[in-house]
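Only one protein chain is missing; all other protein chains are in place.
Let's look at chain A:
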Amino acid sequence: MAAQRQHQGYEDEKLQRVMERLPCRDVQASLLLALMGEPEQCSYPSIFIYGHRATGKSHVIHTLLKELELPYATVSCVECVSVGLLFEQVLLSLFGSDSASLLSRSPSLSDFVRVYKQLCVQASSKQTRYIVLDRAELLRDMEANLLPAFLRLQELVEDNVTVILLSEIVWDKFRPNTGCFEPLLLYFPDYSKGELQQILSEDSHPSYSPELYSAFINILLGVFYSVCRDLRELRHLAALNFSKFVEPLEQGKVKEGDTHKLWRNIEPHLKKAMQTVYLREVSSVQWEQQLQKEEKEAGAVRGLSAHAHVELPYYSKFLLIAAYLASYNPARTDKRFFLKHHGKIKKTNFLKKHEKTSNHLLGPKPFPLDRLLAIFYSVVDSRVAPTASVFCQISSLVTLQLLNQVGHDDQLDAPKYKCAVSLDFILAISRTVSFDMVKYLYDFL
């Protein structure tokens, strides 16, 4: 490989091994190696790597750093509920187990910089140190000075250190208002279909020929490539369905070369897998069990979304119906729907220009509690005393996420709500109390 000769300072053998472990990522890996330079050369302060899920970002970085035996620390920001944890982990991996004790209990950024400097002097090394921050987008939610500081950490600690940020989001979404040091941007593109085929084929089953497995992967990609390009997910699906694929071979019905028959056998299962196990409607274990006993009864396990029905107390149903009406009908039209002698008002008469679009397309609108109760009392067919339990039910509906409270939680007077259920859901609910929902909806007038 021509590219490799440029990376001096590393053993050729190691480089060879690294490159073998990074299929279809040669370009990115050599670019990174070029950026890193020789181990003792001063490196660029910060590198920002982005790309979709499972495009090999962490894999490439970790393989490089690990195989080339460079000093590095890797931290997943999702674990760092406090900045202290993040600092602690960085120091632990760079300077060994005693280092973190130098940090105070809830360290600030300057504490970290001070301790880092102190430790650097003790354990001076000319090699570039690397700090890898995975899921770096979460840094934005932490203290405001953290991200800019990490970007120019090299200057702050006066050490040969490079910070590598990994994220699924583009850099434009990171840049603080106040400006900051611009890191080098490196994009990891999605794997193409051919690349996926190549990578997945490498996992071939020990008891079968690689060609057979490759053929299986080909079929799998044919079904799933249009919806899923996530390598991990595809590998998982391949593992789940391979046993079904080789079933005719095991039974001796088909020979290995007869790919057409094998395809005929597996294709319907893969299609079904797309609707169930891929969406996690059923768990993988359930899916495997189902594959085994399937001949007897297909579709025995019902998915999660098949159980959409919710049982609610009688008044809760009406409260939800009232909330739905309040969310999707303009307030002006309440008179038309809930007054006995509203006269003949046609839709066109009070149609305002901006209301021509369907309210259902615009989504639910917030409404005050008073309006909800007014509609509730007019739709419920019996006299309801305004007892505490009616109000309790409203807050229960909020906890169940069927209603959302808009604005602050501590609003005592005139709280506002939004209805958070779909039309299908409310139609099902209204059917159980024999309430003609459509008759009351402005959009369906």
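Heads up, the rule we're going with is that a contact is a pair of C-beta atoms (placed from the backbone, for glycine too) under 8 Å apart; a residue touches a chain by one contact, two chains touch by 3 or more; residues count from 1.
One rule holds for everything that comes next: contacts and distances are computed from a predicted model.
Colleague: Which one, "Acyl-coenzyme A oxidase", "Nuclear pore complex protein Nup85", "Spt4/RpoE2 zinc finger domain-containing protein" or "Origin recognition complex subunit 3", is the UniProt name for the chain you do not see?
Modeller: Result for the unshown chain: "Origin recognition complex subunit 3".
Colleague: Which is it among A:Arg105, A:Lys126, A:Arg232 or A:Lys340 that touches the chain not included here?
Modeller: Final answer for the missing-chain contact: A:Arg232.
Colleague: Which residue from A:Cys42, A:Leu70 or A:Val310 sits in contact with the chain not drawn here?
Modeller: Once the missing chain is taken into account, the touching residue is A:Val310.
Colleague: For the chain not shown, which residue from A:Tyr72, A:Tyr130, A:Phe242 or A:Tyr440 touches it across the whole complex?
Modeller: A:Phe242
Colleague: Counting contacts across the full complex, list the positions on chain A that touch the omitted chain.
Modeller: Missing-chain contacts on chain A: residues 53, 76, 78-79, 81-82, 203, 205-206, 232-233, 235-236, 238-240, 242-243, 279-280, 282-286, 302, 304-305, 307-316, 385-390, 392-393, 396, 399-402, 413.
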